[in-house]
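Only one protein chain is missing from this complex, and each of the others stays in its spot.
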């Protein structure tokens, strides 16, 4: 394993220390328990948005803390969801009295830890809602399983909900917006190489010289299919068509019912994409793929969307939700409405997403 | 070779097509000869800044075209300087009547091609000055050799001079500013892995599992030393101290004398860094190294600067001047004065650097 | 009677067992998960063990509660809440006790199992740690019902747990990361079931060494 790290057990802490030193105007870092928060937290009267998850996906989430996006991010160990005490401490630190939205990716670990944190926060009188992101079309079945993973749409939901919070939306409205973003976003990823987890020191999976993994997640977990290397156009077509032609997707998720004061099961359905839809197209590097290649993917994606009558009105291209040093990419398509467009365009000032200010 | 590309001979064109599709509001692309230019070019009455060089360093230069930075970028073949006709066509397209500054990296090829372009542009009545960037302290000797390579300082010079042009500085003043940025900037890079040039298909150099190349350039050219893998702190210390302790550097460069109407040899000296200097610290990924590792490097760099009495007042961290998929990083330190700080902070709106608007 | 001393030694033995099987558990997780189960468990149990001296003079419930809290705040992922809840519920079941008879032990194990069920909402056959835990607890209860000692019951529990662990190999995963693999999850033993088996085996080892 070759990485610019010291001891693997110091990887996350030292990386956070570097972030803190580099972006002192935007963020602060608490180390024990670990969370990154807006330098000007708590913003009184504003709903606070907190996300978190395993580390190794940088810049997500810590790189998105700041004005117009997240109030706090809880980094777990590499590819391991953070613990309830991190989430609870972060909630206490950034709570501005208007409640907190946890944006949670749909993984067993993340859900269980955030559930525990939610219960703890409520027991301390903090109002908390949480919304699950489950947008990975690589996972087909949902009836008896964990359902779809949360991947690229997470970044978009954090930006859009962060802008809404900044503009004074109340907690329920932001939660509803976040759910809507999730239902309208779909992703699929591919790996050219495996990542290497620092503590493990060897690649998580082995790919031959001419092999790629299709339908990977963001944790170096193997994909659904292994196939021979293809051209960028063929790969893009596979990814894009799987997303665009994905049928409506139904699943049951647990959400907190504030009135009843309990968890309730809610059935949610992703609508399918339709001709005339306005899209945000997000082409993401898994960490080791340079931007020149992402543009080649974007070129083909734009062509396919045009053929399908889908109109790309916004885009995001770069390494935003990564798997350490993995080479590969993911595509996320989000169907936008006018409110989402307005919120996407709103100013944001974080270490890794910045515009309008 | 595993890359998200189609045919290697289409790599650059297709990547530019993707850029053009993604950033139509910011840039336009001319394909034959190839150059990328500001969507609103030519900006009348403004000095135009043009840079260029081999491709494979994305986002540099094309990703820096837009308001407050470059007016045009000329992408050559991978790691091969562009040709005079690209530079001449770009100059004609973006000339707003106030003259053109070519920012040129110090490589035989780039110099010769830009010299030819400069002569051609002048013969067509366009006022052109050019400034060389030679900031790579890996290259020691200058007396009888090509001298130092142009690396990380290029990005900083493009931002600062782009802001100056946007604010209405005249050509000579921008050229003087660019020279000053170059004299105050120093860089050094390290590779953990080799890059793979698409047309070649195999890594340019081979490194053992425990080997790194110290003092690499940005073209996959071997470095000055091969050494065993070290910790991030040790690597950062080697890079930082080589830069900070670098003695004043003297060389003779050819610059165009507008009054005499001929090329003249000018002796230039980089001052050494001194206690109390204000710095911009730029930690750059060579393409395959994720930002989490760059922060570990930044952490140690900040510590060293503090020990040395150098004050980091601005920073830039990410993949900005890359070598395709190479893993590794480079550090650039630029001594700032108040004018440079003001210009660094000025608004910029390009595909890959954006703030203040 | 299982003494407090034996409980402390169980925790210690399990931690050592995890350390020795850290790479093995991680490799199992690499095949169908994200290659961290051994790393996660080792991190958590190292921390938990470090806390033991501070509570060694308390009752068994308090000891298990401390373990639980340390696991919850230091593991994360799926195994943090699951093992954390397992020990939390177990601690409540034996709150205040200094030693445990057969029924206490059954209560401890059953409460832990219920905790995992409630937290993870998996079902038997979903290819999770439940598939080792559940048959083991059932076997333990049956053995106790038939009038066996804790040691004898534990021998049957471990055998059942081992079989349960092995039975996860042909299963199609429905919970946890392995579920994303669909058909490709078949043919691999579940890492969580494996660590759960090690937990049961560690307890048996301690009981046997004291008998």
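So that you can tell them apart, the chains are marked A, B and C in the order they are listed, and the count of residues begins at 1 in each.
Just so we're on the same page, contacts are C-beta pairs under 8 Å (C-beta built on N, C-alpha and C of every residue); 3 or more make two chains touch, one makes a residue touch a chain.
In this text the structure is predicted, and so the values were computed from the model without any measurement.
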Inquiry  = Could you tell me which displayed chains border the chain that was left out of the figure?
reply    = B
Query = With respect to the chain omitted from the figure, which of B:54, B:99 or B:328 is a touching residue?
reply = B:54
Inquiry  = With the missing chain put back, one of B:85, B:237 or B:255 would touch it. Which one?
reply    = B:85
Note = Cross-chain touch to the chain not pictured, restricted to B:44, B:108, B:123 or B:209, is B:108
Inquiry  = If I consider the whole complex, including the chain that's not displayed, which of B:149, B:186 or B:251 touches that chain?
reply    = B:149
Per the touch definition above, residue among B:10, B:221 or B:258 touching the missing chain = B:221
Query = Contacts of chain B with the missing chain: which residues?
reply = 33, 54, 76-85, 107-109, 112-113, 115-116, 136, 138-141, 144-146, 149, 197, 199-200, 204-205, 217, 219-222, 224
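Keep in mind that, in the parts below, only the chains that are shown with their structure count from here on.
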Ask   = Given which chains touch which, is the overall layout a line, a ring, a star, complete, or other?
value = line
Task = Indicate the whole-number Å distance between the mean C-alpha point of chain B and the mean C-alpha point of chain C.
result = 56
Message = Suppose each chain is reduced to the average of its Cα coordinates; what separation in Å results between chain A and chain B?
response = 32
Message = Multi-chain contacts only, two chains or more: what residues does chain C have there?
response = none
Task = Send over the residues of chain A in touch with two or more other chains.
result = none
